[in-house]
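All protein chains but one are shown in place.
Naming follows writing order (A and B), and every chain is counted from residue 1.
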Amino acid sequence: MIESKRHRRMIANIATYIVLVSLSIFCIGPMIWMFLTSIKYEADIVTQTMQYMPSRITFDNYVAIWTQSGFPLLIGNSLVVTLLTVTICVVTGTLAAYAFSRFAFRGRDQLMLGYLVVRMFPAVMMIIPLYVVMRGVGLVDSRFGLALAYTSFLLPLFVWMLKGFFDSAPKELESAARIDGSTRLGAMIRIVVPLARNGLVASSVFIAIAAWNEFLFALMLTTGQGSRTWPVGLQLMVGEFQLPWGVLAAGGILSIVPVIVLFAIVQRTMVQGLTAGAVKG
Amino acid sequence: MTSSASRYLPFRALGELSETRYWMYLLLLPSLVLILLVIAYPTLYGMAISFREMRLTRPGLDGWVGFKHYAAMWSDPVFWIALKNTVVWVTAAVVLELALGLLTATALNRDLPGTKIFAVLILLPYFLPNVVAGHMWALLLDPRLGVINDILVRVGVLQTYKAWFADPNAALAATILVEAWHGFPFFALLLLAGLKSIPEDLYKAAAVDGAGVAAQLRLITLPMLKTVIAAAVILRVISLVNSPDLLLILTGGGPGDATQVLSLYAFQTAYKEFNFGYASALSVVMFVILMIFAVAYIRMSRITKE
């Protein structure tokens, strides 16, 4: 009896590892293949017999994407747009999340729900009027305009996520600080924000990644080199000059490196923030 | 009161303001203004556009046209194809993602030594940009150089390389696979959190009462996960219906209209033809359908909870 139970557990453990390893290969495999492609010579990519491990390694593809296609400019634009988006969200969203977390006022729940319903608006439905409005005020093809457009869907997300982190900072600490001689503002800056620091960073990284990756708004709202972000640039390159696979793969790898690095740094807190709402609600 | 405090006079004034009852509104104000500006106004304007003629290519055409676009939609065969494809595509992707997500979460929840790293690896695709994910899979599925074709031929599943995105049925299936790859980590993440929130004692009690693994899954795990599943499905359906990115990159709606979905159709109508009126009408219809789905779904999962 005990013998068979131990036996069963062992089989279950082996099955668990098999499942996890296969799923990881499913998830990571494509990225590894893209990386391998990016360091192959074009001749080794376009061959009759598939070459799995590259027989010779080259970084020409990286050099090519970086020097021949205005890629640095695209990356620079993306950086600016991402930083602007994060700045706008952090400044306005932190205040709002704090208010939602600390004050009970009439209509708070409705307002919070409203922030969520916003996510239901189809991107296209927002893009068209935003395009028309921004053309009217000269913000089409501007990095600031694009960042503003991004806040339309990232600010609500940011507020929701950060509110969860603020909620878990004990209210009594703030009360103690106020009695000890701080104003509400002082207590918020000295006590609450430092306590929610990890959450603030994780929420910011989350929207930074989303802004960095965004494609549809950027495609519609940027027309020239001045503000075009890398996803749009990469996509247009594929269409315009039949970008070789190796170069495209190199571009892909370059642009996801920051995402992976940022994710790796804050993944634990970010996971916590992403799941808190769903489990509670 | 003190020298250091009086040096930052504006900050101090703001501090005093924070003790008044206006403080809360001041905190909310910036984000509310921003949201009114970039969400509320554009949304209302977008709805208005759906009742107007607005084509950037033909500036002469302008003005109210009432329900013209909606009437046109009714007799537009592409709209109906896109609607059907949206339903098929979203349903298949969500079911696949839910199944994969549940499998992943269950495996991770066993907390075997060394499995933490898998959680991080499996979550990665969720944060990958659509553009990169799209081209990456286009490379993997390429009719001439695709490594997936090569593997499938080697193991004998396929006779020759297949042009996945040329065959209407295969194209839809392939895009569903890519979308599932991109989205299932999200399910895994939420479901894992849901599993972790189920008290261990419940399983112990059930085991003492003689419930087997299957009964535990049916009587404890699934009912306790119901809210998490409902939330995950809603969020995922919304984002799938709304974002045409991957399809735009992978197939552009083709071959023919085999992978044409509503969001993509609306975007192409706006982006390629600059027919903003019709595109807006399409997205309003999409929004209404989503709303009906969300309300019905929430209501249904509430009823079964009681």
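Here is the rule we go by: a residue touches a chain if its C-beta (ideal position, glycine included) is under 8 Å from a C-beta of that chain, and two chains touch if they have at least 3 such contacts.
Methods note: contacts and distances are computed from a predicted model.
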| item | value |
| --- | --- |
| Listed names "Putative polysulfide reductase iron-sulfur subunit", "Oxidoreductase", "Sugar ABC transporter" or "Lipid II isoglutaminyl synthase (glutamine-hydrolyzing) subunit MurT", matching UniProt entry of the absent chain | "Sugar ABC transporter" |
| Contacting the left-out chain in the complete assembly, out of A:T37, A:N61 or A:T183 | A:T183 |
| Of A:I191, A:L219 or A:M270, the one touching the omitted chain in the full complex | A:I191 |
| Residues in chain A touching the chain absent from view | 104, 106, 170, 172-173, 175-184, 186, 191, 194-195 |
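Definition applied: only the chains that are shown with their structure count from here on.
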| item | value |
| --- | --- |
| Geometric centre distance via CA averages, chain B-chain A, whole Å | 14 |
| Chain B-facing residues of chain A, complex | 12-13, 16-17, 19-21, 23-24, 26-28, 30-31, 33-34, 37, 45-46, 50, 52, 88, 91-93, 95-96, 98-99, 103, 105, 115, 118-133, 148-149, 151-152, 155-156, 159, 183-186, 188, 209, 212-213, 215-216, 219-220, 231, 234-235, 238, 245, 248-249, 252, 255-256, 259-260, 263-264, 267, 271, 274-279, 281 |
| Residues on chain B engaged by chain A in the complex (per definition of touch) | 11, 14-19, 23-24, 26-28, 30-32, 34-35, 37-39, 41-43, 45-47, 49, 54, 100, 103-104, 107-108, 110, 112, 115, 118, 120-125, 127-132, 135-137, 139-140, 142, 144-145, 147, 150, 181, 185, 189-190, 192-194, 197, 227-228, 231-232, 235, 238-239, 241-245, 248-249, 263, 266-267, 270-271, 276, 279-280, 282-284, 286-287, 290-291, 294 |
